[in-house]
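Working notes, structure below.
Of the protein chains in this complex, all but one are displayed in their positions.
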Amino acid sequence: MTPSADHFLVVSAILFTLGTVGVLTRRDPLVVFMSIELMLNSVNLTFVTFSHYLSSPDGQIFVFIIMTVAAAEVVVGLALIVSIFQTRQRIDVDELDEMRG
Amino acid sequence: MIQAYVPLLILALVAGGFAASNILITFVVGPYRPTREKLSPYESGMTEIVPPRQRFPIKFYVIAMLFLLFDIEAVSFYPWSILLRSLHFAGFIEMLIFVAILLVGFIYVWKKGALDWE
Amino acid sequence: MTPVESVVFWVASALAIAGGLGVVSSRGAIYSALSLILTLSQLAVLFLLLNAQFIAAAQILIYAGAVMVLFLFVITLLGVQEYEFMGRHLPGQRAFSMIFAALLLLSVVYFVGQTPHKLAAVHGNFNAQLASGNVAAFGKQLFTTFVFPFEATTLLLIVAMIGAVSLGRRQRPNAEGSLLEQRRDTLLPLAPQTTTDRADDGIPRAATAGAEARREE
Amino acid sequence: MSVLAAATIHVRVGASDWGAVGPELILGATVLVLLLVDAFVPRRVREVSTWISLIALVAAFLDVYFLWSHGDSNALYGQITSDKFAIFFDGVIIVSAVLAVLLSESYIVSSSFDPGEYYALLLASAVGMMLMAAGNSLMILFLALELLSLSLYILAGFERSSPRSQESGFKYFLLSSFASAFLIYGMALIYGATGSTQLVAIGHCLHGSGCPANVTENPLLLVGIGLMVVGFAFKISAVPFHMWTPDVYEGAPTPITAFMSVTTKAAVFAAFVRVFNFSLNAAHSHWFPLLWGVAVATMIFGNLFALAQSNMKRMLAYSGVAHGGYILVALLANSPAGATAVVFYFLAYAFMNIGAFMLVSILESNGQVGDDISSYRGLWQRNPFLAGCTTVFLFSLAGIPPFAGFFAKYLALAAIVQAGHTELAIIAVLTSLISVYYYLRVVVVMVLQPGEVQAQETRMSGMAEMAVTASVAGTIGLGIIPTGFYNLATQSVDALRTAFGI
Partner (left out) sequence: MRDAIDIIAESLIKSVVAIGFLFASFGYLTYAERKILGRMQSRYGPNRVGPFGLLQPLADGLKLLLKEQVTPREVKTFVYLAAPAISIFVALMAFAIVPVGPPFFLFGKERIMAIANVNIGLLYLVAILSLGVYGIVLGSWSSANRYSLLGGLRSSAQMISYELSLGLALIAVVVLAGTLSPMGIVAAQNQTGMSWFFLLQPIGFLLFAIGGFAETNRAPFDLAEAEQELVAGYHTEYAGMRFALYFAAEYINMVTISALVTTLFLGGWVGIGNGIFFNITSAPWAQLIGVFWFLFKSAAFLFLYIWIRATLPRLRYDQLMWFGWKILLPVAVLNLVVTALYVSLI
């Protein structure tokens, strides 16, 4: 079967849904975060598909912007995660000290 | 247009097959005589080492994060670099603004000590 | 599309979806990450099929070459952790989200799938431009019509830099630290040297646990 | 030497283009200046960053004032517009930012982070918000939304000593990115249906120029709108996407909470009005039922949840949710009057809501527990001025005349009744009545219940005093003499109507 715009859109919809499932069902924040990335990427596929079948540049540029945004988002998100564990480590130590009195 | 990528596809198949077979062949040839010591993680010949508590190796993240941010910059250079002759000075200015802003970020990152390794 | 392209499409889509499934269902974060890398690379292939060559390259460079590396760094260094703060799942959340997802998928597929002809409404000449030089055509748009969004992304990157530096900053007794911080730092000068089996010191729990076990033998 | 024939590509971006984003450029440049200050100036004299931020905000405000009559509705290849609508919101955002900076000054002293970074992020988020109001394409809207959210994620998780702050920052981050994904998926489908990301072009397309017939019936558009509503609803914390709000408001530094509670909503609603009331006006019948349900749920549940709170920040968070519902009602009128009501509402909301958070913030910087309502006992004795002002803010939030909140709500209700949806007006009035209870409860605790005898005095820094005074003046002023500002709001909406030809 020769793929058409619909096929690409359906693939992207499936990936988007998988990402949603990941966000809603997983507890590991890193996996949740990766599921969000998966969703963003499926959107990228949608944009590129439209860009191709509409012969319009907006979609491709939008994808580039989304990539930049996603990168910035990843940096901040992972910085937050790391900082949470750093703080927790420090606070655990704090509690240990207290226990030793 | 996409035809140009067919050779890459074929190379990928060949190279992938090659790499995989190299890994798989290791199961076939060669002796296999495991002992407890052999299978333990390598510790410079010493066993039972309890490592001293290490610092949270935060530096590696910071480096990787900064790399990611500058990588974006680098990626947007590519379309610009081949168009510079057509964009003339306006193109140069466009990118100069882009670079100058990121340069401020770079100076900030530098001064904040994120690039210092101990 | 040529037959070759069709085959490539089906293979790449199947792999991408398999990767997506892997992200959602893998046991460890690292396997999710690997599955995501698979999906990302297959999406790059799909982008190629849609003649978005620059985007495909950027996809590999940014996502696979940088974003996922960062993810792997964090995953390998954090090791296995407990995430109490994410909260427990509500009863039935899994079932609910499955139903929700199924509905979402069905609606999107149903609506999208029934309108093949609606797309061809607007005709630009971007494909023709792409054919005469892919990266150049992309760049031409990026540096003229979309120059403002392009320049505006820098501010986003700057913000991310501030985030990386300010959140990732190591806390140490520092003459320049605020009063509050100084007080805290004098209270706990250094981490004690005795707690060894903590996963967040950068060593995967498995490795240290193994060492521990050997010591006991 | 070149192997390519170099055909010149003209970049048609001139001074007037950059002028259209003048306020944003001023603040964006200030972000960079603040970073350099943070990098090079020793920490002792880093109060300068407060002053730099204030000066920049004043300069941006002057530029806004200038642009009010010199806007360019089609700048930077039509990506940006500085029509009066955008400019009005710019003004609201700048005023809120000024209030937040004034409030932050005393907070920063007691916290562990560098003022330069803090203010840089605050201003960056303000730039994002302003761009969101000025964005004339889906792309800019998305970019701006991410810019503002990203800055706020960091600010919300900034208090490194408190795990709660960080965790709330991170939760906010995850949920918000989740919502962003929905939003851009919606944007992608709308792009597919209309072939453009430019709002004006989308509007024209839906009105039947350059697009196939029945484009408004295109299922892609339908799903796209649905997904966009989900994304936007998340960002304005409308029910049922509000779960993150109380946690984040509670965990974030209070000046930031005050700031984001108003401005995030303002920015998103500015985009909301532009996209739904104007660009997607022709698809009105698609989004109306969705938003109707969201608005009703938001008003009812926001107020009910607020009733149950004993923590001031959480109470204000839910009250903010509820107010989002009222503003949605104005939006649902889908008329110029409704849009005007949205615009005016935010002006009022900026003063009264930031004002209400000021109490918490000031108490916190006094080293007192600021967020439990019972701790406000006897505030009237300790600091009558602060207690009096807070009473004004809460009355205004409750919609009691003659304060700004009353007039704002009145405009919203008038618009929706005029549009023929009396049911929404009735729900809004009934839920407002509920809200009177929880606002007044705070006032009662503050004014009527006596505090401990030896309670220390509650002091305010000069800047905080200025902020409170300005807010109270705004709240009362807008309530008593709303006409001038109402006219400005009308003008701003007229600008939108011209731009979209509606």
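Letters A, B, C and D mark the chains as written, and numbering starts fresh at 1 in each.
Here, a contact is a pair of C-beta atoms (placed from the backbone, for glycine too) under 8 Å apart; a residue touches a chain by one contact, two chains touch by 3 or more.
Note that the structure is a prediction, hence the values are computed from the model and not measured.
Panel shows chain C; residues 4, 30, 34, 37, 53-54, 56-57, 60-61, 64-66, 69, 72-73, 76-77, 133-135, 202-204, 206-207, 210 of it touch the chain omitted from the view. Residues of chain B that touch the chain left out of view are 1, 3-8, 10-12, 14-16, 18-20, 22-23, 25-27, 29-34, 38-44, 51, 57, 59-60, 63-64, 66-67, 70-71, 74, 77-78, 81-82, 84-85, 87-89, 91-92, 95-96, 99, 103, 106, 110, 115-118.
In the analysis below, only the chains that are shown with their structure count from here on.
Chain centres here are Cα means. That of chain A falls 5 Å from that of chain C.
Taking each chain's centre as the mean of its C-alpha atoms, chain B lies 15 Å from chain C. Annotation for chain D: residues touching 2 or more other chains are 9-11, 13, 32, 35, 139, 143, 146, 150, 153-154, 157, 160-161, 163, 167, 170, 189, 192, 195-196. Touching of two or more other chains is recorded for residues 5, 49, 51, 54, 58, 62, 66-67, 70, 74, 85-86, 108, 112, 119, 121-122, 124, 138, 140, 142-143, 145-147, 149, 153, 155-165, 167-168, 171, 191-192, 195, 198, 200 of chain C.
Viewed as a contact network, the protein chains are fully connected, with every chain touching every other.
Contact residues on chain B toward chain D in their complex (touch as defined above): 82-83, 85-88, 90-91, 94, 101, 104-105, 107-108, 110-112. The part of chain A that touches chain D in the complex is made up of residues 9, 16, 19, 23, 29, 32-33, 36, 39-40, 42-43, 46-47, 49-50, 54, 56, 58-59, 61-62, 65-66, 69, 72-73, 76-77, 79-81, 83-84, 87-88, 91.
Note for the complex: chain C touches chain A at residues 1, 5-6, 9-10, 13, 16-17, 20-21, 23-24, 26, 29, 32-33, 36, 39-40, 43, 46-47, 49-52, 54-55, 58-59, 62-63, 66-67, 70-71, 74-75, 78, 81, 83, 85-86, 89, 93-94, 96-98, 100-102, 104-105, 108-109, 112-113, 116, 119-129, 137-138, 141-142, 145-146, 149, 153, 156-157, 159-161, 163-164, 167-168, 171, 187-188, 191-192, 195, 198, 200.
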